[in-house]
Every structure is written in C-alpha cells, then in structure tokens.
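Removed: one protein chain of the complex. Kept in place: all other protein chains.
So, chain A:
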C-alpha cells in the first residue's frame, strides 16, 4: 500500500470491495438464456470501477473473484503493479485456471453455487487490515455482484460474515445480476444498512451501478436510494417451512417449530421430561 500518513482522508474517500461472481456454470446458463454474457458484465464492471477511481483521487478499489471452488483477490488499485484493467483480466484468467484445476466433479446439476461466504470473509479481512493501518483510512464498503443462487451449505458462514460486517459498520451493497433474488444478499444489505438491488434491465447494469452504488457513504445521507420494502422478520418453522407468528423454540439450538415435538429434529435434544410439570419449561413460547 502507498504511504497513507501524508494523505488526508476526507469523509468521501471510499474503499470499495467488489465481489464478482465467476461461477462458470452460472455464466454458461446466462449465455444460453440471455444476451447478457460475462464479457458484457466485465465491461460494465470495468467501466464502473474506472469511474469510481475517477470520482476521487484517493478512492481505492479491490476486486475479489468468488469462483466455484475458491476465491481470490484479482485487483487492488493501491498496488502500483496492478494499475491497469489488463492486470485485472490477466489475474482473472489465472484465477479461473486455478479454480478449474481445483474442481473435481465433471459436471454440476443446475448452476451450482459460488463461494460467497469465502469472498465476503476475504473482503472483511482486507477491511480489517485497513482499519488497523492507522487512524486515517478510507471509508470501506462491500459491493456484491452476485448471480448464482444461494448455497444452503454456506448459510451459517454467510450469516456470520454479515454479522461481523454489521459489527464493524461496513455496509454490504448487493446487486443481484441473476434471474432470481438472493435472500442472503437481501438480508446482508438490510442488516448492514446497504442497498439491495435487482436490475430489471440487465443491459443497463452500468447505469444501475453508477446511479445507485457509486456514491460514497457520506453522500448517501443526502440521497434517496432504493430501499427495501422491509424484511419480514417472522420466522418459518423447520418442520413445514410455514411462516409463523408464534411457535416452539428448541432451547438448545434455537430451531423453530410450529408444533410441539418430542425431539429437536435439528440438534437431537430431547424435550418432554420437564413438560410434565410445566408445559413451557424446556421449550419456551415466543
């Protein structure tokens, strides 16, 4: 990193962590179904990154690729050797090669999932390093450009990342470029105070990016950005996936059920002994 001590970071200097989805299966499906290809996506994103760097001389952009098997930093504007877009593309190609070599299965059912949890963690680690670099640092934020469906296996890891981002006051902006909404990113943005957006017109991605996500955190206070209608915080039960207002909670793992069970299906805890004396002893009502 360049020496920061001489720099005077104003409140509108940003550190933008961009997570791009490089799940090959997702992009193949996009190739087949829509006219929005990875190269189009890349050119929109590169233009956007350039405009971010032009907005303020001290703005910093870091790009992390979330692949199918791994994730890695592919661009860092503060590193002098990687100043140009060609470097990004070069690094990206290397990354895809590596990602392919790590892959064991010959084909994947559906489009698979990209490693969102891993790239989110890397972004947060980078931000933590910037926080520790000194009292003056750019205002960090994370932008997820994500298209693959949410991976159920990553749920806990992603939620943990979201909460740690919330703790360090890093907003997670998210732009769902695929055909479906992402519950992960919607929650991430809601919890961390970022913006969640699903573009209606894929070809206008650059316009969406520059209109909604280009502004720094300070200026956001003055803008009316698209806000979610609100997240339904009601839980759905683990047994029937129904949204419920009131139900039973496992006192051990906090799984939610709409009916009383003898045993928790998630963690295997036995209910029932205390129930003879007091119906609400072992599993409390919400």
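Going forward, a contact is a pair of C-beta atoms (placed from the backbone, for glycine too) under 8 Å apart; a residue touches a chain by one contact, two chains touch by 3 or more; residues count from 1.
One rule holds in what follows: contacts and distances are computed from a predicted model.
Novice: The complex has one chain missing from view, so what does its UniProt entry call it, picking from "RNA polymerase II transcription factor B subunit 1-1", "EKC/KEOPS complex subunit BUD32", "Small ribosomal subunit protein uS9m" or "ESCRT-II complex vps25 subunit"?
Specialist: "RNA polymerase II transcription factor B subunit 1-1"
Novice: Considering the complete complex, identify which of A:40, A:220 or A:261 is in touch with the unshown chain.
Specialist: Within the whole complex, the residue contacting the unshown chain is A:40.
Novice: One chain is left out of this view; which of A:13, A:61 or A:111 touches it in the full complex?
Specialist: Answer from the full complex: A:111 touches the omitted chain.
Novice: Tell me which stretches of chain A touch the chain missing from the display.
Specialist: On the side of chain A, residues 22, 24-25, 27-29, 31-32, 37-40, 42-44, 46-47, 86, 89-90, 92-93, 96-97, 99-100, 103, 105-111, 150, 152-153, 155-156, 179-181, 183, 186-187, 199-201, 203-204, 206-208, 211-212, 224-227, 229-232, 234-238, 241, 243, 252-253, 255-256, 265-269 touch the unshown chain.
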